[in-house]
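Missing here is one protein chain; the remaining ones are kept as they sit in the complex.
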Amino acid sequence: MSAYYTSIDHFALIPAIMLALFGCAIFLFDFLIFPAPKQRKWLLLFLVLGVAFAGFGLWRQQQFLSAQGVPEFTAFSGALTIDGFSIFFNWIFLVATFIVGLASYNYLEIEGEHHGEYYGLIMLANCGMYFLATGTDLVTLFIGLELMALCFYIMVGFLRGDKRSNEAAVKYLLLGAFSSGFLVYGFSVMYGLAGSTRLGDITVAIARRETWDPLVFLALATTTIGLLFKISAVPFHMWAPDAYEGAPTTVTAYLSVGSKAASFAFLVRIFLGPLAPAREVWLPLLSAVAIATMTVGNLAAISQSNIKRLLAYSSISHAGYILLGLVAGNPTGIKGIAVYVLVYTFMNLGAFLVVVALRRKDILGENLEDLGGLMQKSPGHAILMLIFLLSLAGIPPTAGFLGKYYIFLALIQTGHYVLAVLAATYVAVAVYYYFRVVRSMFISEEADRVPVASSFGLRLALGLTGVLTLAIGVYPEPWLELAQTSLLLR
Amino acid sequence: MWVDTAFFYFFALMTLAGGVLTVTRRSAVHSAISLILSLIGVAGLFLLQKAEFLFAVQIVLYVGGIMVLFLFVIMLVNLDQAARERQFNRQWWLALACVAAVGAEVAYVLYRGAGAFRLGAPAAPVSKMGNTEMVADVLFKQYLLPFEVASVLLLAAVIGSVVMAKKRI
Amino acid sequence: MSEHLLSLVLFTPLAGMLILLLIPGSKKNLIRVWANVAAFAGLLVSLPLIWRFDKNASGFQMVERVEWIPSLGARYIVGIDGISLLLVLLTTVVGFLAILSSWSAIEERVKEYYAMFLLQQTGMIGVFLALDFFLFFAFWEVVLVPMYFIIGVWGGPRRLYAAIKFFLYTLAGSVLMLLGILTMYFQHFKQFGYYTFEIADLMKLDMPLGVQQWVFWAFFIGFAIKVPMFPFHTWLPDAHVEAPTAGSVVLASVLLKMGTYGFLRFSLPLLPRASIDPLIVQILAGLSIVAIIYGALVSLMQQDWKKLVAYSSVSHLGFCTLGIFSLNPNGLAGSVLQQINHGISTGMLFLIVGVIYERRHTREIKEYGGLAHVMPKFATVFAIAMLSSAGLPLLNGFIGEFTILQGAFEANRAWAALAVTGVILGAAYLLWLYQRTMLGEVTNEKNRRLPDLNLRELAVFLPLLAWAVWIGIYPKPYFDVLEKPVQEIVQRVRPEYYRAVAAAEPGAHR
Amino acid sequence: MNFLDSIWLIPLFPLAGAVLMLFLGKRLDPQGGQAGTPIPPRKALISLLCPGTVLVSFLFSAGAVAQLASLPEKVHEVVKFTWLTGLPFITQGGTTAQFAADWGFLLDPLSSVMILVVTGVGFLIHVYSVGYMGHEGGYYRFFGYLNLFVFFMLMLVLANNYALMFVGWEGVGLCSYLLIGFYFHKKSAGDAGKKAFVVNRIGDAGFILGILLMFAVFGTVRFLDVNKALAGGGVPSGPAAETAGFGVLSAITLLLFIGATGKSAQFPLYTWLPDAMEGPTPVSALIHAATMVTAGVYMVARSHHLFRLAPETSMIVAVIGAFTAILAASIALVQNDIKRVLAYSTISQLGYMFMACGVGAYWVAIFHLYTHAFFKALLFLGSGSVIHALGGEQDMRKMGGLKDKIPVTHWTMFVGALAIAGIPGLAGFFSKDEILWQVYSSPHGIKAVYIVGVITAGMTAFYMWRLIFMTFYGAPRADAHTMAHVHESPKVMTIPLVLLAAGSALGGWIGVPKLWSFLPETFRAFEHWLEPYLSVEAAGHAAEHHAASTEWLLMGLSVAVALTGIAIARRLYVQRPEQAEALGRAAGPVYTWALNKWYVDEAYDFLFVNGLGKGGGNALVSFDNRVVDGGVNGAGWVTRLTSSLSIWWDTWIVDGAVRLTSFTVKLSSYPMRVLQTGSVQAYALVMVLGAAVLFGYYLMR
Partner (left out) sequence: MLHPITTTHYLALSAALLLIGTMGVLARRNIVIILMSIELILNAVNINLIAFSNHLRNVNGQVFAIFVITAAVAEAAVGLGILIALFRNKETLQADEIDLLKW
């Protein structure tokens, strides 16, 4: 190989290559080889294959690290870094892609949309996430972000015939582009400060200036705006409910999980990398944002009647919790972020997938009433949903509790008692609206007699998320060890 | 020396004026035209900053590419009735206030920053390579990865716009 | 199997539930039978505890310890001492009887109902067995959900409100408690350099008084809401009134004890300095006394049979907490005993309400009167239950109350004097209730033809009656069982106490 | 056989009977529901069994007492097992004690008298009941309760410690509740029963605290240990000596006495007793005359070691006794319900007993208790027989002229009336006169109390004979139809009457005054049996510094007073009935007040009913007044006010706070939503706003 593209570069790139490759393959085969409706499932197979190969590559990276006994290795002269952190998050992305792919098949059938572009875009989005988790260069990160965002813009608007889908897409696009404008403005200033786009150099450069240096602050502020927008933190959260509601439910699931996880990876990279020296500047900022996010998320969710919207607000509040981990900033906190993102992925995916199952021919199934009497209609879904909701509420022995546990512990360790109490009380508020859902599922009368949509893929996906949500809660040890390896600051 | 200064102010004026017009013109077409004006101004600034290659990219890609796209869309969706309505929404004054506030703050930050803006001695003295060579060199060495990813990005963009725009697949 | 006895006791109901889930929901009677079998099995496996338990051994017995989440220092540790022994037995017995009692009461969604009950059974036993704070908290929360459904699905007209109120109250409390737990956990790390949730380890920790007080209040919120102590009690009447009979039975007999148990097992031994802090003791004893009198007064005014019993629980639990915060052997032992007694007698009272509610579907006291003519067996059972709750000697209630009074008297004579009024009022509202419902002429035609207790219902009551009489006539075994654990708690909180005991030459001691 | 060691069996016989009745009774008495059915053989079984058990206990008691007499120290204790244990307890003196109440029995002269009275009189009343209740519904239930009562009463008197005594104490309260409410279809009966129970509960609260305080001081609640402790200078050795000074002892005794006032119907807790007359007459005889109500006296006598050391309390006891005596007597003067007269008379007689206790003449108190048991039981049963004869009529104004229709009843009651009036030679004379003498002469004696005692004696004679005259003499006031059906009661009822009459006539001759030195000492057996045991200072010193002449004089005085009372009664109710009304009118308010029991109940009612009508609100109005009267006697309307306040507090403050929070939370949910206008540019604006704040933060710092 050439000097500019060494084998190590290749090694570091394999998962992304696999994703992109199979993504393009799907685009092509969609109309070249499998035009017939019957053959669509092959496309899904390609997605699964792509994810599998990517996972294999990831696994090899893991092996490599542990074999070498090194914490990390960089590629492309520092544009890319493979470390526990990136691997951990990439696993999450891949699993999310896999699950969403499985669940989407039936949904697309019902919506009567095309499969090929959809699967392909999912994989390209995942490709973008890959660079968000691994990139250590402003440009890489920026391009990765754009790639992911672009795919999501399209997928959110994927139901071209549906006004709500269009509208969601437009809103998401406009605000997304707007915010990424700020983000990249901040990047440009960072570049100006360091004369380089490598995170490492920037860290050094910023560390050399005094904490409250105006230019550092300019960079920090604008970057923060972009990042907070991506994780939908108050006051940059307002796109989320609309986009979540309008988007196809499977996409909503993917958006709420994949995009959020990736953005958090991104966020952590930036805040514990270049911006770490300016910690004392952004600490109060982030605490305030976290509180506001939890408040808005929880309070607004109370009076929602549309499940997707309700879950959207709930995911906003979860972003607040995760931010608290960054506020605490100690190893527990960072580990907390990792664990929280992990469990959040599964429980939130699961919750949305149940909503997916509620989408039937000519039943939208997005309102609380549509859940009515789900327990009688299909106990399985109801109980799974119950598990997901309990987990979202953070009640042991479900997985959600672990995330909260770490956040609380981290806050107490760093002496943020007020934040801890506040976060704790918001748990009660959250339970209130989660249990509105539980109530309509178990106590209200049946809304309709139409059985819930179901397919092998969907069942598998639901089962997977449900089992994981419980398993992580009951026996979290292996997962905690996995999260342990992902600690950035050693 | 003063030539540079003059040129700077000329292009700066052009850019800003173009920008302002873009934002304020009633008809979308006019806005597009004024955007082109502003973009050309920016290109000029690139020239002033010894970024010849960028200048070319700006002209070809932006003025020649993106703007055509915009105009095309504007033609496609005939907005004449929209053009007759008022072009600002109800919250414009609020928006203006906010933007003014942010502007003031940013200005203050920059003013404070002006002093602090002595970024060490300029790095390695300019090599004898031409600008384009240097760009190419850096692009394909340091930024090989983003370059590759960008291709994927564009692919996604193409597919996306196709998926979105075509009537039925 | 023998060395895993506790796990067996703990998981039998859960296993029963899992099997229950396999039975198709349409086979109602099969489900009923199986649920009863499972619950009874749970009771049976818990009986060996009685003779396997060595009342002279100090510390915890039959301890099982398994690494669970090493990276958190959370382990699966279960074990019993005298206190938890009694409470576990109470749980298995009452749980079984509650399930037995709901044979005919529950008609729709039978399967879910029994599943919830069995799940809850495991949760409650787990709370009493856990010796690891993480495990404890997990079980503590597990108990919430089934009760929410039992109230919310099979409850009365305002069940939704009651259920969510119950859930939110308890959850809010327990989350704050969690913060307290984590604080201790972290303090332990700071002192010993490793993380653990094990009670035994946390005991070694000595924290500055300030921290202890904060943690104490955090625990207090969690436990006091569960008990419930005075200002936090309003969820109780709602929950009780709306819950189905068996639900309120378990709620009153066992769930409330989780709070008092928390005080005994965690607040006192883990936070000794805060627990003897005069201010805290004053406040808690004060609240207890308020609860005693207040609960009695309110129940005096109730027009709703079940609500009356519910408020009487507030009063009785007041005795329990008062006993705890007398911080002396008699107070503590009496408190535990009274918890058992309350479980028995209030359980019976709720069952009684259930029996009549099943027949007439109203709980308005004025709907009744003169039932003694119509249902003599019922009247007799009710009379005994009422008297045991009113603390008549030779029945269980008296033993507990008297011992608590003894402890309170030792701690502060004024407390005892005030608490005694609770005894008087107790007699007042219970007798009045009895008179309004049982005595007098049959005023309401609807009551003329009510059937008396049937065999199953008698079978539910008799064990409880027998137990009540046993405790009343020969309570010594209970004191023997309780002596060690109580001594340990007191020694932990007030080391000087037993030194004084040792110093003092045994007085009139025969 | 050795009766002494089997005293623990004595209570068990009645218990067995009770259990048998209450659980199998219904089978033995199938149509127990209906009244007036002919007695079936199985029912006869009940009639044999229940009195039988009591008889057996009586025989055992007699045997035990006989064997006790042969013991040198005349005390025998039998402990079966430890009933109520406790854990280490640091007493006031800093020593450690462990609460240990045995299931133990103590037979000594005091308890021996009691068990004989309880079982003896109890047996007779059982027999009487067979006839009296024969046609009532729930026959088995009645006897079940009655046996249960005897069981608890025997526990009370045989217990060897205060805790076990408390068991009996509460138990008899329960039985009285059950028996008063025996006709539970009568609302008044139920109320009366509850009133009795709850009022007693108030006393019991005092009792419990007394026990606790005693335990805190002495570290034991066994009679013998407490006495032993007290024998040595008042309190046990060790640091307790300083702390457990006089104050503590009077506190203990006072608390115990509060218990006694409840059980023995002394002021102010006496109001339950008249209402208790709702119960069947044998119940009134057994529980509310002969045995249960005397439990208070017994308890005080039992604790005489304590009371001796607490003169203040003793004084209070005497005064309360005297006051109650005269108050009740004054009410009895004008009552027209035959049973109520007897009820108030009982209260008044109990007052006498407490007088005696108060002045330290405990054996006399017990002596009067013993004689009173005879004649009061007799009078009650007699009145029962009268009521029975008149088919349930209780108002004396509708009686009269029954003398010849029911001769046995008449003569027996005649004797009883003489006895209670204190006519020399009959039981009442000896005991009451001894009380008066002790009150006058003993070192702790109080002259004022003596005067009250004498006046009361006169009143007693008057109202009792008023009763006799109104009932048996003069013209019949009942309508002819009733008179036609008047008939003497069956043998099963009259024989007990005769036996009790004999008792009332001769029972006193074992306690004649020392003054009658011409009689051999055997006539003072009672005193010799009890006095040495019950008094710490040397026996009979009281008489020494009082001239014999004084005693003769006083004795004559009391006799004279009694005779006068009878005479007045005769004049007013036999010779000149019209004068009675005249007098009543003349006395005017006093008469009315007395007739209305000095408005004590009304006073309570005023407090409760009106006070709460004002303070209460609808919840309170719905509340049954009589219940408050009985239910929460003493703090009635305060209770009800507070309890309604509590409910108010619950619903509005505590819950209100909760609701408010949840409401605000829900409410604040809407602003969040309104922000979400749906206009994308509004969102962008908010973002920019956020940016502005963000930069502003830089300026702020």
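All chains are identified by letter, namely A, B, C and D, in their written order; residue positions are counted from 1 within each chain.
Please note the rule applied: a contact is a pair of C-beta atoms (placed from the backbone, for glycine too) under 8 Å apart; a residue touches a chain by one contact, two chains touch by 3 or more.
Since this is a predicted model, take the numbers as computed values, not measurements.
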Contacts of the unshown chain among the visible ones are A, B, D
Chain A residues touching the chain left out here are 138-139, 142-143, 146, 150, 153-154, 157, 160-164, 166-171, 173-174, 177-178, 180-182, 184-185, 187-189, 191-192, 195-197, 241-242, 245-246
Tell me, which residues in chain B touch the chain that this view leaves out? 1-2, 4-6, 8, 12, 15-16, 19-20, 22-23, 28, 31-32, 35, 38-39, 42, 45-46, 49-51, 53-54, 57-58, 61-62, 65-66, 69-70, 73-74, 76-77, 79, 82, 85-92, 95-96, 98-99, 102-103, 106-107, 110, 113-114, 117, 119, 122-126, 131, 134-135, 138-139, 142-143, 146, 150, 153-154, 156-158, 160-165, 167
May I ask you to list the residues on chain D that touch the chain which is not drawn? 673-674, 676-681, 684-685, 688
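Rule of thumb we're sticking to: only the chains that are shown with their structure count from here on.
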Measuring centre to centre with CA averages, how many angstrom lie between chain A and chain B? 31
Centre distance in Å when chain A and chain D are each reduced to the mean of their C-alpha atoms: 79
Distance from the CA centroid of chain B to that of chain C, rounded to the nearest Å? 72
Touching two or more other chains - residues of chain A: 214, 217, 432
Residues of chain B whose C-beta touches two or more other chains: 106, 109
Chain A touches which residues of chain C in the complex? 68-72, 112, 137-138, 141-142, 144-145, 148-149, 152-153, 160, 164, 167-168, 171-172, 175-176, 178-179, 182-183, 185-186
So in the complex, which bits of chain B are touching chain A? 106, 109-110, 112-113, 116-117, 119, 123, 140-146, 149-150, 152-153, 155-157, 159-160, 163-164, 169
Taking the complex as given, what residues does chain D use to touch chain A? 662, 665-666, 668-670, 672-673, 675-676, 678, 680, 682-684, 686-687, 689-691, 693-695, 697-698, 701
